[in-house]
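Got a structure here, written out as structure tokens. Questions coming.
All protein chains but one are shown in place.
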Amino acid sequence: MQDVKEFRPKIVAFCCNWCSYAGADLAGSSRLSYPADVKIIRVPCSCRVNPLFILRAFQRGADGVIMAGCHPGDCHYTSGNYFARRRMTLLFSMLDYLGIERERTRVEWISAAEGAKFSKTMNEFAATIAALGENKRLEDLRCKN
Amino acid sequence: MQELMKKRAIELLADGTCDRVLGWEKGDFAYDQTPALFHTAEELRASFVYNGFSAANLSKYLVKECRAGGKIAVFLKPCDTYSFNQLLAEHRIKREMIYVIGVACDGKADVEKLKDAGIDGITDIREEGECYVVSTIYGDKTVKKAEALAERCLNCKSRKHMAYDELIGESGEVVPNSGRFDMVEQLEAMTPDERYEFWRGELSRCIRCNACRNVCPACTCEQCIFDNPKSGVAQKAAVNSFEENMFHIIRAFHVAGRCTDCGECSRVCPEHIPLHLLNRKFIKDVNSFYGEYQAGEDPAARPPLGRYEKNDIEPGEAGGNRA
Amino acid sequence: MQRIGVFICHCGTNIAATVDVKAVAEALGREPGVVFSTDYQYMCSESGQTLMRDAIREHKLTGVVVCSCSPRMHEATFRKAAEKEGLNPYMVEIANIREQVSWIHKDIAEATEKAIILGRAAIAKVHLNKPLTAGESPVTKRALVIGGGIAGIQTALDIAEAGFEVDIVEKEPTIGGKMAQIDKTFPTLDCAACILTPKMVDVAQNEKIRIFSYSEVESVKGFVGNFKVAIRKKARYVDEEKCTGCGICTEKCPQKKVPNAFNMGLDTRRAIYIPFAQAVPKVATIDANYCTMMKTGKCGICQKFCGVGAIDYTQKDQIVEREYGAIVAATGFNPMKPTQYDELGYATCEDVVTSLELERLMNAAGPTAGTLLRPSDKKHPHTVVFVQCVGSRCDAENEKGKPYCSKICCMYTAKHAMLIREKYPDTEVYVFYIDVRTPGKNFDEFYRRAVEQYGVHYIKGQVGKVVEENGTLKVQASDLLSGEQLHIDADLVVLATAVEPDKSARSIATMLTASMDTNDFFTEAHAKLRPVESPTAGIFLSGVCQGPKDIPETVSQASAAAAKVIGLLAKDKLTCNPCVAESDEMLCNGCSSCEKVCPYGAITYADKEFRGPNRTTLIRRVASVNAAVCQGCGACTVACPSGAMDLKGFSNRQIMAEVDAICKM
Amino acid sequence: MKRLSFARLNEFFAAIAASNALYLPVDNSKGKAEYKKWQEGTEMSRQLNTLRSAKDFFFPQTENLMEFKMDGKSVEVIDTRREAEDFVIFGVRACDAASFKILDSVYLVDPVDSYYKTRREHGVVVTLACARPAETCFCKVFGIDAADPAGDVTAWETDEGLMLRANTEKGEKLLSLTAALLEEGDERAVEAAQEKTREIIEKLPLSSLSTEGLGAGKTAELFDRPEWKALSEACLGCGTCTFVCPTCQCYDVRDFDTGNGIKRFRCWDSCMYSDFTLMAHGNSRNSQVERFRQRFMHKLVYYPDRSGGTFGCVGCGRCLSRCPISMNIVKVMKTLGGKNK
Partner (left out) sequence: MSHDKKQAVLDEILRASGVDVRKCMRCGKCTATCPAFDEMEYHPHQFVYMVEKGEIDKLAASPSIFKCLSCFACMERCPRQVEPAKLIEAVRLSVIRAKGANHLTPEQIPALLDEDLPQQAITSAFRKYSK
């Protein structure tokens, strides 16, 4: 029997600099914890998130990818998150169409004032990914050994 | 039809409207036509062809031809005119350099269908009314045109020319219920596991020959990111299932909102992967999420990913088995 | 290969208590390209910065990674320090191991592991960083103040004082705001009008200040230093230039039954009106909703009586375009209308009023000419009950109220109670409170005076029910200290309702791309260190739009915002964010996809000549980015189908390198 | 000559599969033939040929060469070569069998490609003579006899059953594995089948294609021919022709960074691609006409130059049916060759 390692999901969170990253800071300064499996990448705006980045994360072994941005209408750059929303809607729908678990990708709008929401969202998402288990459908085994 | 086109092309060369004509050139077996430039009446007389096997969408060649100087005449089928408009919208071609002759199309034949039906050793194919008479080294065979109709033409979305300077034959109408999303809907109705199996089965055959990309009139990048070593995502042959998925997802996304559904990708795939089902998924999603939109219908229309509504649906609401 | 230095900050024990900083320094020191790695108690301190500068010099570092607090906190500090040592500031990256690690994780092993991974991601990014140089953009030397209350007035005056032009946009016909409606001010009890109106006059007379009254901001474009704002001047049907403010029209107008908003609807005015005697600008306005001429086309009396021909029924809204270098939001507040509290009877009993209504009832220019008479029967009330915290301090889930303390109610209620007791010693005054909050200079003394000197009854407890019975308000309340339930027959009940941001603030914030909190108060760039700036560059905050404040606090914040604006306008050029988009012309298709998503119009196209294959030339349409206009959101980089558009400082390769580092097995 | 009754074909496959991985053409979901590993119940395709060629067995589309493992600043080189398993490919047509010789002439000469060599040594090729060649077939032009293919074992489908002939020691060994199922066969049945095939071949439209004016030594004559431009005009620059071609042998060596190390692999490349021959200084073939010319000059001139006149094409016809724009080597030969007008 091989030793079975406890599954620790890898989760990449793309956070826009103005709202969600600040929301993460607020979660931090309010000591609202969320699993260490969540690692944040700062981008200027959710509209900077290229579908390529999301696929790349899955390739490299991520089990879940979440993108967080300002609430629609509150984008620091006026309209960035509206474009991001369309892009992600289409991308997620396509991933679903290809049979890749829909729940592995998520978009949330988290303002700079919503530290609690940030923490809650990340806890929820991490739990969802933990329940789904390892990402098998978009993995690149070369990156796993 | 072919003779009318040939005659008109010769006239256009003669009257100086254009200095070359883009059309289809005869091959060895009637079905293997090659897109070609005709510079003289002699060339046209000798090898210009237009029939049920003139399948290639010629619009993409205009990107290159517009840079060559001199006005070019081109024959475009209805579906090709959508690609033409899209290229115009994206400033890839210059309208004033091109003389468009819209040609009627009642669907193109797919020689693979004949071969799948057991007809081999084909030496020539003639059209006789509603039938193709196929000469083979094993004798003549007659096939109903409808039975040889290419997959993409079964769900023809439009027989209407979106752009032309003149028409040969008649322009039809947009087909309201083309059924082109039927297969997409069937896939959507499957479970995620079934869909995954379906696409693995299809995409695992991909040999990354890039025929789909290189024929695609929406893929006119100066250099594809997959060919650009500086992009960080360049690949050649797909090493594993991830890379197969990656290439096709990104390519489909890249043409999302720009794909005119001309069907060339699936036509040229040597492995017969139904790539159009990826593009049609995006077209269907755009239609249902953001309102009806067909790339290439109106070159002035704003593409769906270049605009937004404040109350667009959330990504979380997309996907899943929607009723 | 970069030569990277890594610095792990302890942040005292903030980081070091949960993250094994030595282990992080050691692990990151083994990463390819890292030539120096250390930890230090406070990297942001002078000595921490010196440590970093020494290392840059001694180890010839080409890149720096600081593992510390959020980059939103000290990225600029560390970049500046690196720059002093000759390293391009954009070669410095921060790994946030405080907010994202030590403050949210408890397990040291887990936190240390995560800190290492975040450090690796930052190192991976720095490997691909390139020195960036900031461009410059000019500054329009004029400020816009949105809102003409005391906050906007003070900000405008201070900016004008420094010699810069200021425009005030006020949606009401006059500036003055809420303070103009207030009778007296705490804790000095001086008359609000006496201290406000001279300032209003100053504004009117200041050559640097232009007032757009009865106007609203229509759209805002541009960016810090270069805003373009469209202002809608609503039609007031009176020519502002001609009107002398003589007021004849407001006396002759036959439509007398218009609720007087300035007096909180407690009396009426005419359809053509000047809100109050000291209004600035003192110009009449026709209320088109009530004007008979506007509604039926028959009347025209005001026009007949106007000696200067200022009345113009055909006036239309006008859009004025103005350019500004800075914008101050001073959109103010409104007291909540407590109609959702059925038990308090505001909606049903005329004699249950809000505190601002009471101000008008006590004001010499108010509906009762300063004599306290209750609205229902215009009689003098003998028992007055004040209810504190109406709609404030509610649970976040509570739909009726606000979660915050409105801050000013304790003090103004003490003021009201005191004034009533002083003017009408025969009146019993009860104040039902939850807590009495009086932080502020001379505030608690003021409140104690109300209790000790004026004999106001302060009762800890809340009012449960107010019912009107035969002209008396039956107040049922609990006295928590005695444990009794009280039943008081009151003549007047005054509700200290919550302060709410003005309804217009949300849409203005959207136009300004300034962020707001869940209560629709503007968010400041930093709660402690940058309290009068919005996170959006060039947008400043003044007054209650940022959070509940009393007058002294509002005025000091208004002046602080003005100081920030002056600091900005004093510059001739602003250095631009160098993290802007850039188009690789060799890859660009000229397809215009990027242009369609650019919110700033920063992308233009031109036909350019390129080398084709084999010594040919070809002309291609390619995009170029105006670096002074681009704000670096990156929308174009994803819209670009060919990957020609990339964002400096957040390039595709950099972000993917971070992804790779984070996902690495 | 051995004979196997068609009824016992399955037993024959099972006997081979007992000690070898056995691959044979199988119809896929699209009704096209591709090589699949045999297992009980696998049905052999009736198609003339597989969509992709048999070269994949010896020269796979991608192949790991070695790995570098990185830990902090240290790098370790790891040999990833594994002992290959013995395998048998059944049903290879004459054209593909001939292509192996061409590949051998590239990969088995000094410096020997050890990856290729290992596979070649472990593989046994059982060819199957063509019974019904297609209009796109032109192997005859290059001196290949579809009725008598090479390979370790040659098989014919005749009226009397499957006839098998071992051509090499490896072939003998394979047949000995299945000896219990085989009987002695009659040469005449084979000859009858061959005759039928050859009759058809004579009738094929491309059998009369001439190689005159092409081949070794024609570089100077053909290189600057103006027809290249028109021929290549429609070429999309995709790699379909090269990837379905049994003789195309170019590859690219690439590194894949896994985050913890590098996997160095090779993968097929195509001279039709714009980044083929991309070097530090840039690209020596900047236009599609140059790339297009390269591919056909290689098959028709350069390779013959180096191999004593043997053409680098085996006439399998795959590029004829797969090219998206139906441009192909036959059209090139007809345009540039001497006697084809």
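Letters are used for the chains, namely A, B, C and D, taken in the order the chains are written, and counting of residues starts over at 1 for each.
The definition used in the following text is that a residue touches a chain if its C-beta (ideal position, glycine included) is under 8 Å from a C-beta of that chain, and two chains touch if they have at least 3 such contacts.
A quick note: this is a predicted structure, and the numbers were derived from the prediction, not measured.
Across the complete structure, the visible chains that the omitted chain touches are C. Checked against the full complex, the candidates C:107, C:317 or C:343 give a single residue touching the omitted chain, namely C:343.
Across the entire complex, the residue among C:13, C:485, C:556 or C:604 in touch with the chain not shown is C:485. Residue in contact with the omitted chain (choice from C:245, C:370, C:464 or C:531): C:464. Considering the complete assembly, chain C touches the hidden chain via residues 343, 389, 393-395, 397-398, 400-401, 434, 460-465, 476-478, 480, 483, 485.
Assume only the chains that are shown with their structure count from here on.
Of all chains, the one whose CA centroid is most distant from that of chain A is D. Contact tally for B-C versus A-B: the pair with more C-beta pairs in contact is A-B. Look at where the CA atoms of chain A average out and do the same for chain C: the two points lie 30 Å apart.
In chain B, 223, 225, 233, 239, 305 are the positions where the chain touches two or more neighbouring chains simultaneously. Among all residues of chain A, those that touch two or more other chains are 51-52, 56, 60, 73, 79, 83, 87, 142-143, 145. Those residues of chain A lying in contact with chain B across their complex are 51-52, 55-56, 58-59, 72-73, 79, 82-83, 85-102, 105-107, 137-142.
Those residues of chain A lying in contact with chain C across their complex are 10, 12, 17-19, 21-22, 24-25, 27-29, 31-34, 36, 39-45, 47-53, 56-57, 60-62, 70, 73-80, 83-84, 87, 111-114, 119, 143-145. Residues of chain D touching chain A in their complex: 256, 258-259, 263.
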